[in-house]
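The complex is shown incomplete by one protein chain, all other protein chains being positioned as in the whole.
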């Protein structure tokens, strides 16, 4: 439930509403706005009765939030959330950001060369895993902090913002210190302890959809982050698991316009993991943007055939340049602003 | 296997190759081309040895077709198949055709009014079911031949080509007589007797993907039609079944670029059944075209809220007009030619 | 809706109820019982008002059937349906019948030898496809009528009842003439024309679940058969499609107790197609019986490694004998009666 105050409500009136919420056994979440303050009620397991609130002085309106997620819903926050990165690139509200880079940071040379190529082609964010969650304990697990340092160097050199994955509390502290966006991976979508920790960070978070997560579970997972106070969250569709192995995953493009109706959070698409196949990445990038995606995250490597992981779904730099050309045309066709260093 | 003849091969040489194929226990499928003749071999359950053919006089090249489907594969027929409708609209090879109309023909007035609206908005093909395959034996099953007559009248009045579904041998004979495209539905994708019958028709066929069909099964189902001699086949992605009920089906947009790589047949998308939800149809239409679809089939009704079936996924005529505006922009952005009556 | 008459209701009273049903625009389906007559109402697309019926003379009770399927529901027919085969073997109501034989009839010798082995091991029904629905048009399609004749010969020799698949109207007429049970395959579960034709047969029908059919769709498909007058229907769980390719399909064993709660029809299990892997067939046969299955259908071949289809999921005769030993122990543990020739 959301209690919207009159635009001239006094701070005493606001405090009285908050006190009443606490008295009823819930938590109060004030949401300051330009015109008026709203106070959200969370902590309830079922519906909340409006009666104790609707006639309090200064209350303009009581809005029932029907969905199980509250702060991520459009009812709670009708305007698009826009995430602003330190390099000026924006995500959401009609701003489209392209993130690109290798699956994993493998070496300084590999990363810097790839970073230069994706920056020139128009990406404003660099991806690259330093902590790799791998199905097998015996697979390459990443360069850890050394990888983060290389990413930070690339940021200095090419002006790219940095996104990289955290897989537990320890790695999250490091990622938070080095990167501009904390990525939480599909396998950790319901790692609630990690979600809560990310909710206490002051860095934006990209939350990937679990391979069999429903839209509702995905938004509830995001709610864990917002419930701890971090509202800089973007969602990433990266394909779901289906019966057909013709592609690595089944990209649920429909999730993009659907989530954007249900939530104010930006939604980006990962056609590299979504398809798992190089020739399908460019057309699926166009499809995602045509459906309203606020960004793309693309695996690019200076030499995909030598990549330590995910080579088959990683583009050559020239293929990424072509992809950018197509992405620009589609972004224009749907009236979106593709972010660039000029803009940034 | 495909045997490509020299461009100056004599008809005696061609006949000798055909005779050799029959002698080996297979069937010969001559494929005349502008420059040279090719002869396909079908009827084999496993790989065919090239030896008996490669040194015959007039043989230029023997091409092994690795996929289990033969005549639908790009290896067999590298150029895009283009389907030309009687009203001039084309599907495939960069030509995009929009098909629209109600789920079912319910009455003369309903159909004609809807037909007029979709024609004005730019559709060149009218859809409308006269034979409805319904999950329950007690649901409305369509107007049958009366429905076909109404569709034919709409064609006369508005110049639209007609697509409508056949569900068994009897209805196929009628659909063949009245319509311009025979639609085979998702539930019948592996009704092999019906596929074979459609393969003996001289009308183009639209084959919908079964709700849990793999790409391979879908292409093999199309192969049943081509194997009987009808090569005017287009495929229709209409959503697959997944675990999330947030949408009616999960649109597998990736199937569009993937099938277009594997096959020369046109691929169209059905975002009405694919999503089941009105507000998602326009964005998913854009996504499908951005991914390379050769057409769309959209449910439109003069009054969706009174539709006898599928109302929740059916657009109002004004919504369809908006969809067309978006579709035109995306088609331009990917360099495709949206078919119109001017062109037709 | 189901109208239950008093046990001393007169035939005039019954006729009056039927007339009232027709007047309301529905169809009447009298269901004679030992104690009293009930009259079902079908042909309605939504709920039916009880008012016009409940006060008619002779009416004891009006039962609303909530499910979309009517005649297949337990509400409509609370007692288990028991199917009695000509050789005395029964299916349903605590009677468990084992059906076994090759995927396809390949030759007289192959079938007769396999039939002798499965009969000796305790099967009372022989399976074997004469019409094979195959994903590829170029695969072996069965011996057709010749196969049916061989099956009939095996019945004469070994006393087994015969089950074999029909794939279209033509093959159904032949199967009906030669076999004891008409099998409708998974791909044809929603081939409504074929379901209706089977509903006009006087032979029992085994309806396999489609690979992505919901329980509701499956029961509605069975309703098509009952709605045409044939109530000798059994359902067959044969695995559904999931994301894991460790097995050919995912056997939905839970469907067995669930369907038996919702419906009075017998349910049998097909662990051969359900698992696709020889070593899993015996344990999954035990699981199905422990969950309450009324029968099993098992692929057995005198030499599975030479089978023309499905070899990898086909048992050697000795493996089938072992399976029977385990099946007997489980049937006893759940209080079911495994049918045998002694009983038959």
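The first chain written gets the first letter, and so on, giving A, B and C; residue counts start at 1 in each chain.
Note that a residue touches a chain if its C-beta (ideal position, glycine included) is under 8 Å from a C-beta of that chain, and two chains touch if they have at least 3 such contacts.
What you are looking at is a predicted structure, and each value in this text was computed from that prediction instead of being measured.
Asks: The chain left out here touches which displayed chains?
Replies: Among the chains that are shown, those touched by the missing chain are A, B, C.
Asks: Pick out which of A:124, A:164, A:191 or A:247 touches the chain that's been left out of the picture.
Replies: Checking each option in A:124, A:164, A:191 or A:247, the one touching the absent chain turns out to be A:191.
Asks: Check the options C:256, C:307 or C:338 and report the residue that touches the missing chain.
Replies: Of all options in C:256, C:307 or C:338, contact with the hidden chain holds for C:256.
Asks: Using the document's definition of touch, tell me which of A:78, A:137 or A:335 contacts the absent chain.
Replies: A:137
Asks: Touching the hidden chain in the full complex, which residues of subunit B are there? Just list them.
Replies: So the residues of subunit B touching the unseen chain are 212, 241-243, 245.
Asks: Just checking the interface: what residues of subunit A touch the absent partner chain?
Replies: These residues of subunit A touch the chain that is not shown: 42-45, 68-70, 133-140, 167-170, 187-188, 190-193, 196, 210-212, 216-217, 220-221, 223-224, 227, 241.
Asks: In the whole complex, what residues of subunit C lie against the chain that is missing from view?
Replies: Subunit C touches the missing chain through residues 212, 214-216, 240, 242-247, 250-258, 261, 274-275, 277, 279-280, 283-284, 286-292, 326, 329-330, 332-334.
We take it that only the chains that are shown with their structure count from here on.
Asks: At the place where copies subunit A and subunit B touch, is the share of residue numbers found on both sides over half (same) or under half (different)?
Replies: same
Asks: So what's the Cα centroid distance for subunit A and subunit C, whole Å?
Replies: Chain centres of subunit A and subunit C, defined by C-alpha means, are spaced 50 Å apart.
Asks: For subunit B, jot down the residues that touch at least 2 other chains.
Replies: 212, 216 - these are the residues of subunit B that touch more than one other chain.
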